[in-house]
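The structure's right below; bear with me while I get my questions together.
As you look at this complex, bear in mind that one protein chain is not there, while each of the others sits in place.
And now, chain A:
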Amino acid sequence: MAAPAEPLPPVIYTMENKPIVTCAGDQNLFTSIYPTLSQQLPREPMEWRRSYGRAPKMIHLESNFVQFKEELLPKEGNKALLTFPFLHIYWTECCDTEVYKATVKDDLTKWQNVLKAHSSVDWLIVVVENDAKKKNKTNILPRTSIVDKIRNDFCNKQSDRCVVLSDPLKDSSRTQESWNAFLTKLRTSLLMSFTKNLGKFEDDMRTLREKRTEPGWSFCDYFMVQEELAFVFEMLQQFEDALVQYDELDALFSQYVVNFGAGDGANWLTFFCQPVKSWNGLILRKPIDMEKRELIQRQEATLLDLRSYLFSRQCTLLLFLQRPWEVAQRALELLHNCVQELKLLEVSVPPGALDCWVFLSCLEVLQRIEGCCDRAQIDSNIAHTVGLWSYATEKLKSLGYLCGLVSEKGPNSEDLNRIVDLLAGLGAERPETANTAQSPYKKLKEALSSVEAFEKHYLELSHAAIEMHTSIGRTRSARLVGKDLAEFYMRKKSPQKAEIYLQGALKNYLAEGWALPITHTRKQLAECQKHLGQTENYLQTSSLLASDHHLTEEERKHFCQEILSFASRQTDSPGHKIVLPLHCFAQLRDLHFTPSNAVVHVGGVLSVEITMCSQMPIPVYVEQIAINVHFSIEKNNYRKTAEWLTKHKTSNGIINFPVETSPFPASQNNLPALELYEMFERSPSDNSLNTTGIICKNVHMLLRRQESSASLETPSGVALEDGAHVLKCSGVTLEPGANRITFRTQAKEPGTYTLRQLRASVGPVWFVLPHLSPRVQYDVYSQEPQLHVEPLADSLLAGIPQKVKFTVTTGHYTVKNGDSLQLSNAEAMLILCHAENRAVIYSNTREKASDVSLRVQSSDKVTSISLPAAPAYHMIEFELEVLSLPSAPVTGGDSSTLGVTEPHRKHKDTQKAGYCMATTDHKVSIDCPWSIYSTVIALTFSVPFRTTHSLLSAGTRKYIQVCVQNLSELDFQLSDGNLVDTGSSGDLQLVPLNTKTPQHIYSKQSVFFVWELKWTREPPPSLRCQFSVGFSPASEGRLSIPLKPYTYEFQVENFFTLYSVRAEILPPSGTEHCRTGSLCSLEVSITRLSDLLEVDKDEALTESDDYFSTKLMYEVVDNSSNWAVCGKSSGVISMPVAAQATHRVHMEVMPLFAGYLPLPDVRLFKYLPHHSAHSSQLDADSWIENDSLSVDKHVDEQLDSGSIKSRGSVHSASSSEHKGLPMPRLQALPPGQVFNSSTGMQILVIPSKDDHVLEVSVT
């Protein structure tokens, strides 16, 4: 730390600036004590309590001890603080009263008087006691006396003003004690003096400041006053406080300047507005720039001088405070501020002068900081200094431009004059830096001296700035400096050096999507590329610029013209192509196929219409626009085509391409939307929720590496694809904006064609869109001719005319006149020829082409359909009526044909399955003109009816009932129901009991027909019948052809009644009605109705003496559990085979419920002995079991019919034991042979009187 060179240097003992303490009295004594004193004083800190609520501080005190002189005492009005003696000390060693009285007292009085005259109250008298001296003189007074005398004489009520220092040069505890006391006193006194004097000074200063609105006030005067305070604080090492003083001055001055700008000018400020004549920059190497200080003191400083001085002081203090980075930050602020203030104050500044000043200042600050920090510190604090570096670079650049140092030719005379002027303003180099090689002064002088030197310095600074920006991650700033550098290189005509910076900057702007900087940088790059002769790059940049909406129309036209003129010029190397991306030239908006489904048959014409949005400002003639098509053969392409058809039907065939918005950064556009899904994971055991979450399904899309967009400016490696398949369109003029271009092609090979590249050629320049995205394809298919025959309705009904649709897909076959379909007739299927059949021809896209009449010729075997002429890939559709004959061979009008036909059998089969219609298949073989093979088509016809028959008896009278059920959806009209006995016997007569009129049979309804069977002789055991009924659809009035009736054949067997069974229940005797719970008698009488017949001749028949008898088993069963049969419920009887033979059985039954109860069933079975006829062996232990019956039978055992079911299980369990035993068999009598005359009878049962509970069951 160098000491400031003060005016009036009062310093005696040291050069350091310390508070002044005067010493009077014995100089020799003081000199002897001084070394110890100056060493001991700062050793211990002292707390300094401050006024105005400022925080107390611990302070190490030091002092400049100077010999007391009257001149040192400040005169009235002198406000200098630095030279102000804060304490006056009188030193004496006197221990002799005489001596005291003679000399010391006078001296002290004189000293006091001088102090009083200057109203100085900070004084101290030190009496040094020396034991050695005391011993020599025995007559001396007690030692206190001298001190007491002094205290008495001078320290009026302030006895502590006199201090004793004992044996100061000895090393004893007493000495130590005395020193400590003395030092404490000294420090306290000093601090008290500081507080008092500084407080007074500050008060004065404030008063002065309050006067600042008065006319005569001078900032410079005030500045000196406040700076005095700062000096004192600095002296006391209170740098923080000192800095505050300067900051206050700074703020005050700034405020004045601002007020001046607002029109509130202070007189004194006008002085600062004098024109700037010197711009030698900041001087920071000296703690105090006395030169400038004097200027201020003399009120001759300019604004720059004042600011420079102020900052140099702030800088010094900040460096003391170890805050170099604040220096850098404040320096930048200061420089900016000064420039602004000069502007605001309208100070005239020669051009370039400020640039010089700023440049010098920046470097000075940087060098000053470098001077007090080590490398590592600097490197880690680049963020603070980089601003100054780039500011200096900027200023040097503008100086260079100003002085013609950047131009190619170098400075002209005017520039040289300017340089001389600027150098003159720098003045001579300061002595402090004269020996420094790299001083800012030397640098500037050198830079301005020549073009080369300027370049060297400018590049050095620029590179340093770029490097620093980059090292702290300020890439954008680095790019900006780089761009300036590029501009410089362009001026210097070295575009190859400029390019890299421009590319770098452009990449950065593109990545972050800043449109205007992109445009501007591109413009520069275009120029650079033009100079470099990078044709492709230049053309690409030009095309980008021509399509840039941020440029003016003229500029865009210019760049467009550049491309066009290049295109027209280059003819020397014809093969050479320049490939540029299309997107900057024109954008593909949409694409539209005709036909819209983009599927075309071989030989068909496909047109592709595209909308291209030209980005050029003027119409551009394009020689050729081509779409490269990739062809791939796909097997099974017809199916694929059909798929494609359905998928793309809705989109109208227009494919939209996303509009590229280039100004936006890639990161924003390319990211697909998040696809999030909920996820629940449940535990497999109890289905409770284990985990839940959100799954992003397209992570791979989102997290993939971003492709760098670097390729945007350099010609992308767009390769021209060469392929055999190209759609072309020549000679198109693209107007600015949307253009529609149509390509036509005739489909050749079947397969899938994918549109790959779109390219437009302007001379040798090819604009290429390498990929069309989304994928666009069209398909070409070839199709074999085909014939489809299908019913018009859901199903075909047999027996009535039905419409069948014929579809001929011509495919690649062209149907000529005279081509016909030859249908070989199926036997039971007729093709009905109408007078007029019409065929419709459709194109493949279902557009109706024509409507022609169709000629159908029918012969015995073959029906020939003449097809209308139709081109390839069309469809011919027509309908024919067919009629499936209901049943087999039809010979003439004879309806009573024999034989069970195939459909009939089928009918029966399907009946089992359910109530669906029986079906008949008819196969038709068709010969098509395009094929040597016949096409066999099966048509399935459904029989609309289901017929059932039943035999009904009334005693011995017999009836046949036929039920016709309509299963179809149609209503029919039935007529001429007829039943014929097809058997041989002619004595049977079938008497119809039906109406003669036609009957309606509605869909899903039934109609019944009944005939009574009459015979004269003994009826045959079986009867064959054929039922036939005419039918026609009820909806249609008259049919063109007579329809065959529907027939149904069946057989009735054993229809003759042999037995009549009659059951009767009688109430118990004496009562009128049956009662629940009381036994009633059941009388069953079985009567044989006929004599021996053919049907009776079986195993059961026994003959003895012309007397025939047969065994029957009866059984009374009450399935509805109305009755409890008591006793035997079944039994075997021997029945004489003779008419009117009657067998009666009596049993007891008990009604279980009240009401009209139906009688229990009485069933009859034929009881057949075992084929070895062991009927007599039947004993009580034998069991009879017949699986065909649900009820177990036993001859002798008592059976309780109420427990039949439970017994059943017992039997089945024990049945195996009896296997193999000879067993009689039971055979149910056919329903026709037994007539139960009591069927349907009911008997009234009344509830028993004593029943309190009435059970009513409702079923």
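Just so it is clear, a contact is a pair of C-beta atoms (placed from the backbone, for glycine too) under 8 Å apart; a residue touches a chain by one contact, two chains touch by 3 or more; residues count from 1.
Here, contacts and distances are computed from a predicted model.
> Out of "Guanine nucleotide-binding protein G(I)/G(S)/G(T) subunit beta-3", "Trafficking protein particle complex subunit 2-like protein", "Histidine-containing phosphotransfer protein" or "Two-component response regulator", what name does the UniProt record list for the absent chain?
Listed in its UniProt record, the absent chain's protein name reads "Trafficking protein particle complex subunit 2-like protein".
> Which of these, A:A383, A:A869, A:L952 or A:A1228, touches the one chain of the complex that we don't see?
In the complete complex, the chain left out is touched by residue A:A383.
> Can you say which of A:V339, A:L402, A:V852 or A:L1092 touches the chain missing from this structure?
Spelled out, the listed residue whose C-beta touches the missing chain is A:V339.
> Taking the full complex into account, find the residue in A:H520, A:H630, A:H725 or A:R1225 that is in contact with the omitted chain.
Spelled out, the listed residue whose C-beta touches the missing chain is A:H520.
> If the hidden chain were put back, which residues of chain A would touch it?
258, 261, 332-333, 335-336, 339-340, 343-344, 383, 387, 469, 472-477, 480, 509, 512-517, 520, 664-665, 667-668
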